[in-house]
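Everything on this sheet refers to the single structure shown next.
The complex appears here minus one protein chain, its other protein chains still in place.
Which chain is which? They are A and B, in the order written, and residues in each are numbered from 1.
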Amino acid sequence: MNGRTFPLFQRCLLVLIATASLIGLVGCGPSGYQPIDESKVLFWDRQTTETADLLRDIIAEFNAQHPGLPVEAQYSGGYSDIFRKVSSSIQARRLPAMAVAYESMTIEYAQAGAIVELDPFVADPEIGLDADDLADFFPVVLDTNRYVDAGDKMLSFPFCKSVLMMYYNRTVLGEAGLDAPPATWDEFLAQCRAVKAATGKTPAAVDVDASTVDGMIYSMGGDVVRDGKTLFDTPESLAVFALYETLAKEKLCYQIPPGSYDDRDAFAQDEIAFFFRSSSHRTYVADAMGLTDRWGMARIPQADPAQPRTVLYGPNVCIFRTNPEQERRAWEFVKHFTSPEVNVRWALNSGYLPIRRSAARDPRIQEFWAEWPDNRASYDCLEFARSEPNIAGWQEVRDLIETAVTGVLTGERTAEAAVQELKTKADAVISGYLP
Amino acid sequence: MDSLLGWLDDRFDGLSRRSHRDTPIAVFLIAPAVTILGVFGVLPLILSVYLSLYAGRGINMHFIGLGNYTRALTSEAFWNSFAVTLYYVVGTVPVSLAISFVVAGGLYRVIRGRGLLRTVYFLPYVTSVVAAATVWRVLLDPRVGIANATLSALGWIGDAPPQWLLEPRGVLHLLSGGWIPSGVGPSLALVCVMVFDIWHTSGFMIVILLAGLSAIPRELEESALIDGAGWYKRNRHIVLPLLSPSLFFLLIVGVIRAFQAFNSFYALTGTGRGPLDTTQNMTVLIFTNLYQYQRVGFGAAVATLLALAIVTLTLVQWRFVGRRVHYE
Partner (left out) sequence: MRRAEAVLRMVLLVAGAVATTFPFLWMLGTSLKTLMEATTPSLRVFPETPQWHNYVDTLQAAPFGTYFFNTFLVAFIVTGSVTVTSLMAGYAFARLRFPGRTVLFSIILATMMIPFEVTLIPNFVLITRLGWTDTYAALIIPWCANAFSIFLMRQAFRGLPVDFYDAATIDGCGHLRFLAWIAGPLVKPMVVTVALFAFLGSYNSLVWPLVATSTPEMRVVQVGLTMFSGAEGVQFNLLMCAAAIVIAPTVALYFAAQRYFLESALGAGIKG
């Protein structure tokens, strides 16, 4: 290197730094979001196959009936892909009109100032919802879209709702001389032992999932978060982990690979007696086993069957800050989608639950229930289902919950130790620990 | 074409003569690559280092100096991911090099069918990691996978079939019957990812080594054979020294690749983190923090530390291993 090395090098570096800071400035400035496409109301979604077709049909009808900017759904990968795409888009300041999102994702977007509050739309005399309409929704499906961290504002609207259910295999239970599914967790454990003893089969397959754990804690009579602290060290929560511990120790359950549906497959082939999943899985089980009396769906076991509880699942749709025209149009679509007529159609064909009480009076739903009474059970759960915490950082707490369950199931942690560790780490996360 | 190049050459020649250097033509030649790498490689790198000094979720960022670095260096998650990364590097690069060396040596001495065998061994390398990992996930599925089906057909499974990618317990722990504590060494899940990687990359190494072997004069080896030198002696004293440049190249490239491995982790375990975070290497940790938890600064800080680790290790290898490379 000699004296002349520097100018060229320095010049390059200067240009780079200048451009970098330019991007940095533009990237970190406040608000000023724009739509990705001015001419379309984009909806980032994850539906594939039949439900995607149904959604497209519903959108096409909406576009035909309501002249204006056309709505267009775009498949954008799974939830984590959509989260990544939206996060990148927030950084780039160009957003779709709406996207499917879990509460934990919505609150992250909201903290970046990218979410449109829905309360003004709901209250709008022209395009809003009246009191009767609002009363028709099950309270829980709306409440879950109000965010404590955003001053209790409504930031999203229900899209694909379902509840945690227990699927039981009558053939396997019958082999152990059992004729009814368990109503309490004690009965559940007893039935598992009976099945194991009578058939040698492993009675339950476990998909390690934070929502399921929340639902089980609810069913034990407990809660997950109160006043900015988690409640994982409470007896109700410990009971859930202790149950997992017992199941694992006595080899009454096995864990399935994350993202797989081995539980469903094993169930369809009468290898297991129980699995716990969202009510929306009914369509897939029905595909594999038919609408026979070989299997059934029931609410999850309870600590106290007189006061049942379960968890409300499923993504919502959130509207992003783009421009007033797009935002309004997106709301109109959301309203249309959750109208009684469309909601019933969606529920009948997608496997998700109708979210309005009036659905129960719809003749198509009644016919459907007559044909398949178990679905009534999941709909009835909506009266007492509870949503999961929708506070900032919950995305990370979900991972911590799943790690804790894995630790117990693999025998690497005792229930006691797992619960303590989970409590400490989760509290640190939600108390705003942000490195 | 030729006349265009000739014309350009003359222009550059004119410019060069004035400055007595190759600068004008060099600028022309490197401009496309430098522009693209500058904009899409160096710029993000600078931005990443810059962001590592800030806290916040990608918005409302505030400067905290080296806070993310101290937080990383004192966090359990970082050191866990560092250990996972090291296990992975040590468990894949030397192993696939050794396997490739043996296979390449074998293939080299095969006359009939060499082409076909070489093609077969190279096959995994041309397939996408995502597609191949999808297949492996099914192979290793504890319930329907052929791995457990085979073991159970052989009667080697009791009431606890191996959980493969779901198993957080250490492979040494499992092999020693519990004598070695579970937290020591890589988990079985991590070993599965390693085996996948060895399967996926060895073909590449085999082809490179085979090409290196073809450059070795046959007479050398034949004379050694006549002298009665055994397999080990022939390899140690003739083949190894002559192959050392290729081996060194593969080592350097392999180590950089293994440090940055991400796709195979992500595609095999679903999240990359694996059971009890036992497959969370540094890249997965970065990814999780950047895109799952929105901890941009922390993720960027770990990225800087990873880059520093790679640079250091590459330089060390260059100095200490590079010295022993035998060039003709």
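We adopt the following convention: a contact is a pair of C-beta atoms (placed from the backbone, for glycine too) under 8 Å apart; a residue touches a chain by one contact, two chains touch by 3 or more.
This one's a predicted model, so the numbers in the text were calculated from it and none came from an experiment.
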Contact set of the excluded chain (shown chains only): A, B
Residue of B:P44, B:G65, B:P94 or B:P181 in touch with the missing chain, whole complex considered: B:P44
Touching the absent chain when the full complex is considered, from B:L174, B:I238 or B:I256: B:I256
Sites on subunit B contacted by the missing partner chain, in the whole complex: 1-2, 5-6, 8-10, 12-13, 21-23, 25-27, 29-30, 32-34, 36-37, 39-45, 47-48, 58, 103, 106-107, 109-110, 113, 115, 117-132, 134-136, 138-139, 143-146, 148-150, 152-153, 199, 203, 207-212, 214-215, 245-246, 248-249, 252-253, 256, 260, 262-263, 283, 286-287, 290-291, 296, 299-300, 303, 306-307, 310-311, 314, 322, 325, 327
Residue numbers in subunit A that touch the chain omitted from display: 1-2, 4-9, 12, 23, 26-27, 36, 42, 44, 46, 48-49, 74-78, 81, 84-85, 87-89, 91-94, 96, 259-261, 265, 268-269, 280-281, 284, 287-288
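We adopt the following convention: only the chains that are shown with their structure count from here on.
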Subunit B to subunit A touching residues, read off their complex: 34, 38-39, 42-43, 46-47, 50, 55-59, 61, 67-68, 71-72, 75, 137, 141-144, 159-160, 163, 165-169, 182, 269-271, 273, 275-277, 291-295, 297-298
Subunit B-touching residues of subunit A, taken from the complex the two chains share: 12, 15-17, 19-20, 23-24, 28, 80, 83-84, 87, 90-91, 108, 111-113, 251, 254-260, 262, 265-266, 393, 395-396, 399, 403, 406-407, 410, 412, 434-435
